[in-house]
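The complex is shown incomplete by one protein chain, all other protein chains being positioned as in the whole.
Chain IDs A and B follow the sequence of writing; residue 1 opens each chain.
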Amino acid sequence: MAHLRKTGDAVFSKVEKVNSELFSLTYGAIVTQLLKDYEEVDATNEQLEKMGYNIGIRLVDEFLAKAQISSCQNFSETAEVIAKVGFKMFLGVTAEVTNSNASEFSLQLTDNPLAEFVELPEQYSQLSYSNMLCGVLRGALEMVQMRVECTLTKDALWGDDVTELRVVLKELMDEEYKDDDE
Amino acid sequence: MAAAPHKEVAETCFSYLQMELVELVIGSDVSSVSTVELQRASRKIEAVGFQVGQRLAERYTKDTPRFAETIDVIKFICKDFWFEIYRKQIDRLQTNNRGVFMLQDNRNRLLARCSPSLERRGNAKQVAALYARFPAGLIRGALSCFNVTASVSIEVGELPSCEFTVKVQESK
Partner (left out) sequence: MLVYTLHIFNRSGTCMYYREWSRPVPNSDLKSNNKLMFGFLFSLKQLVAKISPRKGGGFYACSTNVFKLNYFETPSGHRFILCTDLSAGDMREPLRHIYSHIFVECLVKNPLWRPNEEITNANFVQSIEKYITSL
């Protein structure tokens, strides 16, 4: 997997970058705005995931174009590519793949740029603060024919030692072309 | 204490976030949005920018002495602040010396990427104006960090440039 790390580093070194504080503060302000609008945690979690999905279906093309990864042989390889190249080229950090098998894997982050300097107030302790990441993965993977479910299973903001996303493969989508003549 | 290396993320992460923010407040089709909804959307985007601007300004000036005059705050925003965020400075600053300042950014990075489809060319300026609300909020937030209350209005002329008009409210 060393070559994937190298790829990730190389791509990240070439992209335009911004201060991660700017990014995390913007993310935080958006979460705050959502909490204000929806006033409750579940709806906010859902909206974060949805926004992430919209980002994912775009971002995947930027990823494919820059990272130039040839197709992955199996789901575990997909996991490694996401962890070492995907995360690195966008968030500047790599993730660790754990608990992976043919249809599931977990991604662990010790460093989460979305949640820098964040503390969850008591009333929002159930918030999946980084849920947008789950949506991004779901959207991006759907564009490459993998329907997945992604959930935040551990969060440093919840007191865990890492932030963890669990990705479960639900379906490998077949290419379908229906000639629907109106 | 050695300064930690500046942590960075890809610029597109910041761009995609802003795109989703705009999408969140106006939904998919600007043309079908009423003026009232557009105004409400503008305020929300500006409010997000305000929060960010305030906190960033706080961070960037933690170890620097207080600014003596309002003009010094404005200059800080135009130079160091804007550079930290957008890797360029405000291109032109004008003032009437009576509390009104005009800040011109000739090339806002996100506005520079805006290119409308033929169908929605009519609404392009409106949508661009929404994107410009975020930096407007940044300015207002940064000002408030130094106890300067102001209103910040925007004018999007020829893309990708935009102009921010800052009207400082005199505090007696």
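Here, a contact is a pair of C-beta atoms (placed from the backbone, for glycine too) under 8 Å apart; a residue touches a chain by one contact, two chains touch by 3 or more.
Everything numeric here is computed off the predicted structure, so don't read it as measured data.
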| item | value |
| --- | --- |
| Chains still shown that are in contact with the chain withheld from the display | A, B |
| Full-complex contact with the absent chain, from B:V127, B:A142 or B:C162 | B:V127 |
| Contacting the left-out chain in the complete assembly, out of A:D61, A:E149 or A:E171 | A:D61 |
| Interface with the unshown chain - residue positions in chain A | 57-62, 64-66, 71, 143-145, 175, 177, 179 |
| Missing-partner contacts on chain B, residue numbers | 12, 15, 18-19, 22, 28, 110, 113-120, 124, 127, 131 |
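Just so we're on the same page, only the chains that are shown with their structure count from here on.
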| item | value |
| --- | --- |
| Between chain A and chain B, centroid-to-centroid distance (C-alpha), Å | 27 |
| Contact footprint of chain A on chain B as seen in their complex | 6-14, 16-21, 23-24, 44, 47-49, 51-52, 55-56, 59, 84-85, 87 |
| Residues of chain A defined as touching chain B within the complex | 12, 15-23, 25-30, 32-34, 47, 51, 54-55, 58-59, 62, 89-92, 113, 116 |
